[in-house]
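Accompanying notes for the structure given below.
Only one protein chain is missing from this complex, and each of the others stays in its spot.
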Amino acid sequence: MAHEWLYLGIFLMLALAVPALALIIAGLLSPKKPNTIKNSTYECGMETVGSSWIQFKVQYYIYGLVFLIFDVETVLLYPWAVAYNRVSLFGTLEAVLFVLILTGGLWYVWRKGVLEWA
Amino acid sequence: MIPLSWYLILSGLLFLIGLLAVLIRKNSIGILMGIELILNAANINLLAFWRYLYANSGDHRGQMFVIVVFVVAAAEAAVGLAMIISAYRRKNTIVANEINELKG
Amino acid sequence: MSPQQFFFIITAVVILVSALMTVITRKMMHSALWFVLALLGVAVIFALLEASFFAVVQVLVYVGAIAILIIFSVMLTRKAMEDTGSQVNKTWVISLLIVNLTAIGGFLAFRSWEVLGTFPTALMAEHYDIGELGMALIDPERFALPFEVTSILLLAALVGAIYIAFQRKEGKK
Partner (left out) sequence: MSFIADPIPFIITWLTRTMTSWGWPSEIVTVILYVLGALLLTVGAMVFTTMLIWAERKIGGRFQDRPGPNRVGPWGIFQTIADMLKIFTKEFITPVGADKVPYNLAPVLAVAAVLCVWAVLPFSKTVFGSNIGVGLLFLIAVGGLGEVAIILAGFGSNNKYALLGAFRAVAQLLSYEVPMVIVLLIPVMLTGSMGMNDIVAAQKIPFIVLAPVAGMIFFTSLIAENGRAPFDLIEADSELVAGYNIEYSGLKFGFFFVADFLHAFTSALIFATLFLGGWQGPGATNIPILGFIYLLIKTALVYFVMLALRFSLPRFRIDQMMNLNWKFLTPLALFTFMTTAVVNKVLPAGENLLRIGGLLAVNVVLWLIANWAMSSYMVRIPRPVVSGPRPVAVGEKKQAPKEEVAS
């Protein structure tokens, strides 16, 4: 088991190192002639107006919120799903109840009109 | 092999850093991150004890606790951040000391 | 020092440094990114503890959801909290003192606890099975009740958070 994680760790390191190395090589190969106009922030060819910190809609946060709750609930079902072949019908119904509660949350969110992209 | 104390020291230090964040940060989101760090420290502790003392006897209480902590962390992040955003919209501040409407 | 110990120390240092940076960095956004690094480190610690399920769940839930939610709210509330100026309370000296006292107290209290020196016995093959945890989760004798309660807790959190954060636009209904 430790070997599997060792391979995974090596793979993660290399997956980070290989692109990083390529970037460094490209950085050495490429010309460097910066000037003010070239380096200015791109805004469809116009002069940049204001800071990049614009106001965002709360809608993004709301989607993130709903996602978080659903994600956590579903992830908790994975151990059950692994044991699925061993559990009784009662155990299955328990998981279904679990999901039904989740569905209740979805229903509430839907009725409240949260999911409308306004 | 790593002795249990190493994990406990790590989790203790992480807890202290989280506590520090809760106590000194002005920004409420910073405070929330501190709380998440504290919960993470608790998780390390729980899993370390589970692994070292109970794993081989088929006792899953430690893991169940970790699951509950995950759920609590998620719920706390969701509600806490919602409150911060709501306070920001009403009072235009997220400094914890300035949100004091509940004061009598 | 075995390679495992060496690896543990590196991870622990990464976690602690990034957690500390989370606390002391001035820019909120950088703070959130350091926080992500600390969470990833904790996932590695879980993997070292042979709790593979929790290592992955840590990445999935904390990095993939909670951290992103925090980053979202940093962006949303950005205008109120300019990154210039002090980010810490005026009472930070007292706070530091409290934290140090807690540390010393904890150290003194647990210094001579015999459990500390425990070494793990090798995890038996059948306990790698995540299904075992799944069985325990729905066993009415064991954790069926807490399991369902977590679901209700999450539902309550969803409803509460939406109720607090969501405002219907005027003019609609």
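Each chain gets a letter, A, B and C, in the order it is written, and its residues are counted from 1.
We adopt the following convention: contacts are C-beta pairs under 8 Å (C-beta built on N, C-alpha and C of every residue); 3 or more make two chains touch, one makes a residue touch a chain.
Because the structure is a prediction, the values reported are computed rather than measured.
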Among the chains presented, those that the missing one touches: A, C
Touching the absent chain when the full complex is considered, from C:V57, C:V88, C:L137 or C:L154: C:V57
Hidden partner chain, residues of subunit C it touches: 29, 33, 36, 52-53, 55-57, 59-60, 63-65, 67-68, 71-72, 75, 128-131
For subunit A, residues in touch with the removed chain: 3-8, 10-12, 14-16, 18-20, 22-23, 25-27, 29-34, 36, 38-44, 50, 52-54, 56-57, 59-60, 63-64, 66-67, 70-71, 74-75, 77-78, 81-86, 89, 92-93, 95-96, 99-100, 102-103, 106, 109-110, 115-117
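Definition applied: only the chains that are shown with their structure count from here on.
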Arrangement of touching chains [line / ring / star / complete / other]: complete
Dominant chain pairing [most C-beta pairs in contact]: B-C
Most centrally placed chain - per-chain CA mean versus overall CA mean: C
Euclidean distance of C-alpha centroids - subunit B vs subunit C, Å: 6
Centroid spacing, where centroids are CA-atom means, of subunit A and subunit B in whole angstrom: 21
CA centroid of subunit A to CA centroid of subunit C, Å: 17
Two or more partner chains touched - positions in subunit B: 67, 70-71, 74-75, 77-78, 81-82, 85, 89
In subunit A, residues with contacts to at least two other chains: 58, 61, 65, 68-69, 72, 76
In the complex with subunit B, residue positions of subunit A that touch it: 58, 61, 65, 68-69, 72, 76
Residue numbers on subunit C that touch subunit A, as the complex places them: 47, 50, 52-53, 57, 60-61, 64-66, 68-69, 72-73, 75-76, 78-79, 123, 128-135, 137-138, 144, 147-148, 150-152, 154-155, 157-159, 161-162, 165-169, 172-173
Subunit B to subunit C touching residues, read off their complex: 1-8, 10, 12-14, 16-21, 23-27, 29-30, 32-34, 36-37, 40, 43-44, 47-48, 50-53, 55-56, 58, 60, 63-64, 66-68, 70-79, 81-86, 88-89, 92-95, 97
